[in-house]
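Single-structure report; data block below.
One protein chain is absent from this view; the other protein chains keep their places.
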Amino acid sequence: MTSGDVILRMTGITKRFPGTLALHNVGFDVREGEVVVLLGENGAGKSTLVKIISGVYARDEGEIIFSGEPVNFEGVQQAQKAGISIIHQELNLLPERTIAQNIFVGREPTISWLPGVIDYRKMVADSREILADLGVDLDPGTLVKELSIAQQQMVEVVKALSNRTKLLIMDEPTSSLTKREIDKLFEIIERLKKSKTSIIYISHRMDEIKVVGDRAVIMRDGEYIDTLDVKSMSMDEAVSKMVGRTITHLYDRHYNQPGEEVFVSRNLTGLRFRNVNIGVRSGEIVSLAGLVGAGRTEVAKAVFGYDPILSGSFELFGRPIKSPSPDKCVGLGMAFLPEDRKAEGVILKMPVRENLVSACLSKLFPNGILNLALEKQHSERFRRELKIVTPSVDKLVGELSGGNQQKVVVGKWLSTDCRFFIFDEPTRGIDVGAKAEIYHLLDALAARGAAILMISSELNEVVGLSDRVYVMREGEVVKEFQRSELSQTAIISFAIAKEGDRDA
Amino acid sequence: MSEINPDGGISLRFLLDRYSRIMILAIIVAFMAATKPDAFWTMNNLSAVAFQQAPFMILMSFGMTLAIITKGIDKSMGSVLVLSSVIGAGFVKNGQFLAGIGLALAVGVACGFVSGILITRVGVAPFIATYGVEWVTLGLAFVLTGNVYIYDFPQEFREIATGRIFGLVPNLALITLAIFLILHFTMGKTIFGRKVYMVGNNFNAATLSGVNARKTVTMVYIVNGLLAAITGILYMARLNAADPGISAAFTLDSIAASLIGGTSFGGGKGSISGTIVGALIIVFIRNGMNIWGVHTTWQQTAVGFVIIFSIFLEATTQKLTAFATRRRRGGE
Partner (left out) sequence: MHDASTAGKSLPARILSRIPGVTYGVIILAILFSIIRPRFMSVNNMLLIARHSSVLLVASIGMTMVILVSQIDLSVGSVMSLSGVVAAYSIRSGMDIVPAMALGIVCGLAIGALNGMMVAVFKFDYWIATFGTMGIGAGLALVVANGETLAVGSAGFGWIGNGRIGRVYILTYMAVFSLTAMWLVLKKTRFGYNIYSIGGSEQAARLSGLNVVRNRIYVYVCSGFFSAVAGLMLASMGNSASPIAGADYSFDVIAAVIIGGTSFDGGRGGLFGTVMGTLLVRVLASGLNLMNILPTWQKAIIGIVIVAILVADVLGEKRKRRRDAMRRYRDE
């Protein structure tokens, strides 16, 4: 293991957000030319921590020493100047601009004798050089919107590295890459290590961590837990430290005999998926597993009539559906709980009660006239049933915590007559306690005879809850697992690799 | 739109949120009544304001408010008013009242339908779609009239706007009140109104809740067309003329009234009752300045200032809200 000088030392980092303590007294070192893997569950504070290091957030307490000097970055640009770059989880590119323009955004080279005038030629030449250096075969003049998601991800990497970077932070960089692209990224990381660049690497994939990491820093609930040597640590050890002790009865499933087929698709093809044949029976929880960008959400949105279906068909409760639309689907008893809760699941600026009745307006008020008393009574019922924590159902949903917002989304659909539910990433960004409640609810729904299609990127919840699992890769269903065959490694191996180059 | 104060008690922000505009209006009226009682506070002046100037603007502003709540705008309202009234005018002049009125309403609905389809099906930005419709409708109005007034309508037709029921309540006020009540009820108490707010707040979330958002938005523009046509008929009856030149002023004033009334271009926020207050504020400012002998040229500046003042008020309210929330959270 390379052990150079300490380049980054953090002590006592604390960060508060309104209502929560996001980080409490976190501290560790990063040495020159090493890869520190940051491990922890969603909500453990990893993203907040790296945002503080890279100058996106200001810390409330604690000290950061970078390259031997105490630093206090006010904004991203200062951190960049000092040599810290970050690749965020979500892509931050300008789709209408070229690769070169994206790489140099905010610090474009200018012509020396003409202040303010951009030297585009130098920009392209420099970009070409960096791209070639990293072995990425892309033309700097291409518009970013013309690239695939994976290629865009590579541009993000190049953008971060073009900056004489001493410390590179990668927040889940492989979440939408294919196996071959991941290999390429690891090659780049090896090269960076040789040139004494340090890396903080956040990932959920245990297999990658073994390949790429030197040391692993484990965080839980906003606190630093331990540092392990990657080469010698066991996965079980790492996982138990990440999770703590609360995990034991998270998945409490009551499996029942499945009933009739509620949903069957035949060669369904849409914008980003093709020939999808899946089925869900009543009483079942069926998962769509796969990487981000594998086309799972797209399938769900197409079935719900939100995105176009190009060919193929599906049946809902035995009725063939030609051209679905959300209002038609809801009318037939289908519910869709989208992945992006704040943008698509709830209406943040409307009160809890209005959100809770938003999917069942015509059922609740058949003559078209609202009845405030009935609305209150109805929403109070679901507040009690789902234990939604809010001082009043008149509170705006935007003022609730993530877990409670998700419960509002669930409650909104429970109040309909729906018997086929699609949950897209139902536990993204909510804490462990709320997670357990959501799992319990999924189980209860299935026990009541509902059919559930769940899309999830958290393999443990896929394995823990599902009756059956379909694995999608690059727009196609590549494998169906029965409950008895389920394991995280089996799923991931089908999700990542093509038949030929799968090594599991 | 939330009718109930979510904090349970009465707070400053709640008062500001609900009554700031009424207070502005009250201050203006009180100021005028105190300083110029013999010119302002007379039956003649007040009834002129209430029954001759305000109704047209209020009706147009209602439509604009609906469009802005859906995160859109209807630039074509003024021109649809003109087109529907000049098309109706020909029949009315010949004494075929019902045909004229029916045709005018149909034209309004058709124009609204076209705007709605352009916006929801084709995907043109509302501003641009209605701008295009404005060109076409205004153009057609010019073609039909040859750019001259149509005037001198039968007295029976003019009764619609100038008459009084039982010789007491002016028809114009009654019609405006009726439309206000219908729209107020629709927006606050019906599923359709709820859907309009949902779509304006978050089009995607509304769609994914099973609301037919496109249909809802199209309906709003159809209602706008209808309102413009109704206003057109009343205006024609009141002024005894159909004039293709009045379109622009109507559109801008109705935007101003909606904004002062608390409707926000961000979508999902605003109310019919707020708009009525906004429209009255503008009408009273104009009236007050006239009485004070302030040159009409200042009136637009004043309206501009009131708009900016009302966003200041709104920003302050939001800051107060944020502050209150933080304090409460800190206390927990």
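So that you can tell them apart, the chains are marked A and B in the order they are listed, and the count of residues begins at 1 in each.
Assume contacts are C-beta pairs under 8 Å (C-beta built on N, C-alpha and C of every residue); 3 or more make two chains touch, one makes a residue touch a chain.
Because the structure is a prediction, the values reported are computed rather than measured.
K.L.:
Determine which one of A:V117, A:A132, A:M235 or A:A447 touches the chain that has been left out.
P.N.:
A:V117
K.L.:
Identify the residue among B:I27, B:A48 or B:V143 that touches the chain left out of the display.
P.N.:
Selected residue, touching the omitted chain: B:V143.
K.L.:
Using the document's definition of touch, tell me which of A:D29, A:E63, A:E108 or A:E385 contacts the absent chain.
P.N.:
Going through A:D29, A:E63, A:E108 or A:E385 one by one, A:E108 is the residue touching the chain not shown.
K.L.:
So which of A:R31, A:H88 or A:K301 would be touching the chain we can't see?
P.N.:
A:H88
K.L.:
Applying the definition given at the start, please give the residues of subunit A touching the unseen chain.
P.N.:
56, 75-78, 80, 88, 92-97, 101, 105-108, 110, 116-118, 120, 137-139, 142, 145-151, 154, 178, 180-181, 271-272, 308, 474-475
K.L.:
Residue-wise, where is subunit B in contact with the chain that is not depicted?
P.N.:
75, 118, 122-125, 127-129, 131-140, 142-143, 146-147, 248, 255-256, 259, 264-266, 295-305, 307-308, 311, 315
Following the convention adopted for this analysis, only the chains that are shown with their structure count from here on.
K.L.:
What whole-Å value do you get for the distance between subunit A and subunit B if each is reduced to the mean of its CA atoms?
P.N.:
44
K.L.:
Per the contact definition, I'd like the list of subunit B residues that touch subunit A in the complex.
P.N.:
The touching residues are 1-6, 8, 188-195, 197-198, 201-202, 204-212, 268-269, 325-326, 329, 332.
K.L.:
Which part of subunit A faces subunit B closely enough to touch in the complex?
P.N.:
Residues 18-19, 304, 306, 325-327, 329-331, 336, 338, 343-351, 354, 358-359, 361-362, 365, 368-370, 372, 391-392, 394-396, 399, 412 of subunit A touch subunit B in their complex.
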